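First comes the structure, then the notes that go with it.
For chain A:
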Amino acid sequence: MSTEQHILPGPVPVLNLPPCHTEEEYEMVYHKPATMVDTTMHYCPGCAHSLVHKLIMEVVEELDIQEKTVGVAPVGCSVFAYDYMDIDMQEAAHGRACAVATGIKRLMPDKYVFTYQGDGDLAAIGIAETLHAINRGENICIVFMNNAVYGMTSGQMAPTTLPGMHTTTSPDGRDVSYYGAPIKVAELMANLPGAFYVTRQAVNSANAVRRTKKALLNAFKYQPLHKGTCLVEIIGNCPSNWKMTPVEASRFIDEEMVKTFPLGDIKIPGAEDMKIY
Partner candidate 1 sequence: MAEFKLMKGNEAMAEAAILAGCDAYFGYPITPQSEVLEYLAREMPKHNRIVMQAESEVASINMVYGAAGAGFRTMTSSSSPGISLMQEGISYIAGAELPCLIVNVNRAGPGLGTIQPGQGDYFQSVKGGGHGDYKMIVLAPASVQEMADFVYLGFDLADKYRNPVLLLSDGAIGQMMEKVEFKPYTRPVVDKSTWATTGKPKSRNRNYITSLFIQPERMEVHNLKLEEKFKQIRENEVRFEEINTTDADYLFVAYGLSARICQKAMDIAREKGINIGLLRPITLYPYPYQRLQELASQVKMMLSVELNSGQMVEDVRLGVNGKVPVEFYGRMGGMMPTPEEIVHHLETLIQYHHVN
Partner candidate 2 sequence: MKNNNQLEELIVAGFGGQGVLSLGMTLAYAGMLENKEISWMPSYGPEMRGGTANCITIISANKISSPIISLFDSAIVLNQPSMDKFAPRVKPGGILLYESGTILKPSTRTDIEMIGIPATTEALKMKNTKVMNMIILGAYLQLRPVVSNESILEALQKVLPEKYHHLLPINRQALERGEAMVVELKVQPVS
């Protein structure tokens, strides 16, 4: 089955159902966080970024920390994150988000500072800045979107590309003997004493989304403790560059990605660490 068949829109069904409720009868059970900018996103259908943006903004709204939050956007697909998140943000050079966040947080230790970075940005060009920021125990939250490819430049091999995975720069599949194995960022960084909370989550199912939200909430809640860096790695769907439908992409995460990148907490604050809380 060719992928084109999935992407081509079929005829749109016209539903002429009679209204069964008046507007007053609706009860608001869910709304987009007010901390999101009301605009159309540039992300592809089925992309994880929009969802994770929303989760972070939900956290900001729930903790009521819009006035205290400064985000750092990377170079990559989420370079325009500041167009969607209604908070003060800085756009960093490729790979340097953790250095920029260090500059912000050190000058404003009472603010909530987070970076939002992809795998090319964080794990390739910016791994030095990331590693050193975590090693210093910068009290920031790093949201690491791992979708195993370079998204913005259209699907080149990333440091996290799976063995054998086809990308535009590994047309015959990633050859581990030539390029090495995918970097397991969360496991690597969890070894650093400066890392306080390290977890790997996904957003390819409702349950996964709920767990990711919880992880992000924790990561933000830990910031005022000044105990170290929180790293939330999120396995992101990238249907466009994986050449899959959104549904296939979600399945691919469960069936393939988790083999290399198992989900779950990798480093959680001990009871001792949390006494202060």
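The candidates came about this way: all candidates are chains of the complex that A comes from, given by their letters.
The working rule: a contact is a pair of C-beta atoms (placed from the backbone, for glycine too) under 8 Å apart; a residue touches a chain by one contact, two chains touch by 3 or more; residues count from 1.
Keep in mind the model is a prediction, meaning the values are calculated, not measured.
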Practice task
Any copy counts here: identify which of 1 or 2 touches chain A within this complex.
Solution key: 1
Problem - Residue numbers on chain A that touch candidate 1, as the complex places them - result: 66-70, 72-73, 79-80, 82, 85-93, 96, 99-104, 106-108, 111, 128-129, 132
